[in-house]
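This is the structure I want to talk about, given as structure tokens.
Removed from the display is one protein chain of the complex; every other protein chain stays in position.
Think of it as A and B in the order they're written, each chain with its own count starting at 1.
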Amino acid sequence: MRYPKLFSFAGALLVLASWELVCRGFAIPDFILPMPTQIIRVAILKAALLLPHAGTTALEVLLGIFISLAVAVPLSIIMFAHPSVENAIAPFLVASQAVPVFAIAPLLVVWLGYGITSKVLMAAIIIFFPITVNLLEGFKSCDHEYRILFQLMGAGFWKTMRLLFWKWALPHFFAGLKVGVSVATIGAVIGEWVGAQQGLGYLMIQANARLRVDLVFAAILWLSAMGVTMWLFVGFLEKRVITWKQWT
Amino acid sequence: MLKVSDLCKRFGDLSVLENFNLIVPRKGFTILIGPSGCGKSTLFDVLTGVVPREKGDIFWLEKKLQHLGKNAAYMQQKDLLLPWLNLLNNALLPATIAGKDLATAKKKAQALFRRLGLGGFENYLPAKTSGGMRQRCALVRTLMFEHELVLLDEPLSALDAITRSSLQSLLLLLQSEFNKSILMITHNIDEALLLADEVLVMSRLPMKIIEQFALRGPKPRRLSDPELIEIKEHVLGRLQEELGNEVS
Partner (left out) sequence: MKKILLHSILAGYLLFTMAFSVQAAQTFTLILDWFPNVDHLPIYVARHQGYFSQEGLEIRIISPSETADALKLAATGNVDIAVSYEPQTIIAAARGLEIVAFGRLIEHPLTTLLFMKDSGIKVPKDLEGKKIGYTVPGLMDILLAAFAKLNNIENYTAVNVGFSIVQSLTAKKVDAVMGPFKTYETVTMAHRGYEVGYFELEKWGIPDYDELIFVTSLKTMRKNHAALMAFKNSIDRAIAYVRKNPASALEYYFEEVPEADRKTESDAFKLTMPYYARHQNLDPQRWQRFADFAVKYRLIEKAVDVKKILWSAD
């Protein structure tokens, strides 16, 4: 594989080209399957419409991430400090991941209404598990010998947490954050599907009802772009924070 | 001096130490040598308080202690440098944890760095340095402790022969210069003969001292010295006996 990037780019182009040809060749109505060219055109021309909705969804995701971090980080630390707490909470943690998020969504909307609160909570719930588990594993992955070194140097648990465990767990933390950031958008959008006044998920439903399926796909395009941007941003942060790793 | 009496340590059914006694004179180099798995590292773990013991007393300078954790400096085969700190900050770790004045500690560390041939490498990250440099940095960290008693668990075993040789000379220099009382474990008989004032040969489990040699020759020594050759033959013989007992 000489030029892997070129290959994948060519592959994507091939898929898009076939899609376009099939749509044109079989004269498929645009509310069943729109052509890629139409989708891209709408994604660009309707930017003024898409932007505020994208902003709302992005806000929901970011707030969800903040809230999740605010709970997940202290919780992981406490679970690491007290294994009895970890044992007590572990089943709930797994449950939070196992419960299909679209089952909770209608309940949240009934309790919290059509505003952004329910979506923020959806996003927060969906990323809570990856962040907590990864951070906890990160702490646990610290070599026992380093722990003893700190013990012998007279460092108590919290000092060791600050100087050793936290730094050690950072790569794991960012891995969890990267996963979280990609799935947080799913949580927000599902929340919007069930009841919202703004956002890309809301726009998708309204557009679909109006038979503007090209707009639906355009919204999906913008959502993907949002997810990718967030992923890249976390990667950027990761490189800035983890200064000691050799990045290939 | 360090006095250890009637130390008992058991792991389940396995008795590692049974009424173990040891005396380490001050300001000298005492070396423990024995077959692998004979419990030398366990002895250190018990002495530093990393693992609890069933029975026995530990005395340092006539005072009975629970363990040596706060009274001895401890260095292992693994350098255990924190990958995110540069060499200088790694050496300053004990001072950082103890909350001591970092300005004075820094001066001391920098002096030691120059002494150990690490001058100019203070800002390097461990990943960018060689194994020998890292072990020297660990040595600096160990010397940053103000303790007279230093426990070394095979500190040079991971190094190549040439680096090992240069660090051996360094250890000699430092022991005399800083007036340390050193208790060291090694596998390497040559190393023991070059460095020790006293060589203690260990049995296999349960560990006991089966032979003791005082080496009075002036240091630095040559391996070609007839006295050393004689002692080496004897020690080898004893060790083979120990291993032989296992087979029969």
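We adopt the following convention: a residue touches a chain if its C-beta (ideal position, glycine included) is under 8 Å from a C-beta of that chain, and two chains touch if they have at least 3 such contacts.
What you see is a predicted model; the values in this text were computed from it and never measured.
Peer 1: Among the chains included here, which ones are touched by the excluded chain in the whole complex?
Peer 2: Displayed chains contacted by the hidden chain, ordered by label: A.
Peer 1: Of A:P34, A:G176 or A:G195, which one is in contact with the hidden chain?
Peer 2: A:G195
Peer 1: Touching the absent chain in the whole complex: find that residue among A:L16, A:I40 or A:L62.
Peer 2: If we include the chain that is not displayed, A:L62 is the one touching it.
Peer 1: Considering the whole complex, which of A:L21, A:V110 or A:V228 touches the chain not shown?
Peer 2: The missing chain is touched by A:V110.
Peer 1: Where does chain A touch the missing chain, residue by residue?
Peer 2: 29, 31-32, 49, 59, 62-63, 66, 110, 113-117, 192-197, 202, 205-212, 240-241
The working rule: only the chains that are shown with their structure count from here on.
Peer 1: At what distance in angstrom does the C-alpha mean of chain B lie from that of chain A?
Peer 2: 50
Peer 1: Give the list of chain B residues in touch with chain A in this complex.
Peer 2: 48, 50, 69-70, 74, 76, 78, 80, 82-84, 93-94, 96-98, 125, 127
Peer 1: Would you pull the chain A residues touching chain B in the complex into a rising list?
Peer 2: For this pair, the touching residues of chain A are 145-146, 148-155, 159, 163-164, 167, 242-246.
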